[in-house]
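Now for chain A:
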Amino acid sequence: MARGRIEIDTERCKGCELCQIACPPHVIVMADALNKKGYRPAMLVDPDIDCTGCALCAVVCPDACITVYRFRPVRKEAQHVLATA
Partner candidate 1 sequence: MGNMATVSATTEEVLMYARPESLENVYTHYCPGCTHGTAHRLVAEVLDELSLREQSILVASVGCSVFAYDYFAVDACEAAHGRAPAMATGIKRVHPDRVVFTYQGDGDLASIGMAEIMHAAARGEQITVLFLNNAIYGMTGGQMAPTTLAGQVTTSSPFGRDIQQTGHPLHMAELLAMLPGTAYSVRRSLHDARHVIQAKKAITTAFQAQLQGLGFSIVELLSSCPTNWHMTACEALDWVRDEMVAVYPLGDFKVSDELQKPRGKPAR
Partner candidate 2 sequence: MSSQLLKGNVALAEAAVRAGCEAYFGYPITPQTELLEHMSRRMIELDRVFLQAESEVAAVNMVYGAACAGARVMTSSSSPGISLMQEGFSYIAGSEVPAVVIDVMRGGPGLGNIQPSQADYNQVTKTAGHGDFHPIVLAPSTVQEAIDLTVLAFDLAEKYRTLVFVVVDGAIGQMMEPATLPPMQPLRPRPEWALTGATARERNIITSIHLGAEKLENFNRKLQDKLAVIEREEVRYDTLFTDDADLLVVAFGTAARVARTAVHNLRREGLPVGLFRPVSLWPFPEEALAELADRSWALLVVELNAGQMLHDVRAAVGRNIPIHFHGRMGGVIPMPDEIEKAVRNLVGKSTTELYTMSKEGENGQHGYRFSNN
């Protein structure tokens, strides 16, 4: 069950690989393609949606490239509102 996702600013990324090492479910890899600066940026590869939104990648990123989201269940009353909207 998916719990999170990340967005990486690939042009800001310097390909240092620290996020790849820090990621517990190993859903970050370095791309084959180069960005404009010539680095291979990090990217999320998460076909089974193992990302938990733990944000450890963002914690270690020296360039603040990573935005982290977590999914959470909508509260019961709100679900009802959405269903009837």
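Annotations for the structure displayed:
Here is the rule we use: a contact is a pair of C-beta atoms (placed from the backbone, for glycine too) under 8 Å apart; a residue touches a chain by one contact, two chains touch by 3 or more; residues count from 1.
These made the cut because all candidates are chains of the complex that A comes from, given by their letters.
Owing to the predicted nature of the structure, the values given are computational and were not obtained by experimental measurement.
When the candidates 1 or 2 are screened for touch with chain A in this complex, the one that qualifies is 1.
Against candidate 1, in their complex, chain A makes its touches with residues 4-5, 12, 14-18, 21-22, 37, 39, 53, 55-56, 58-74, 79, 82-83.
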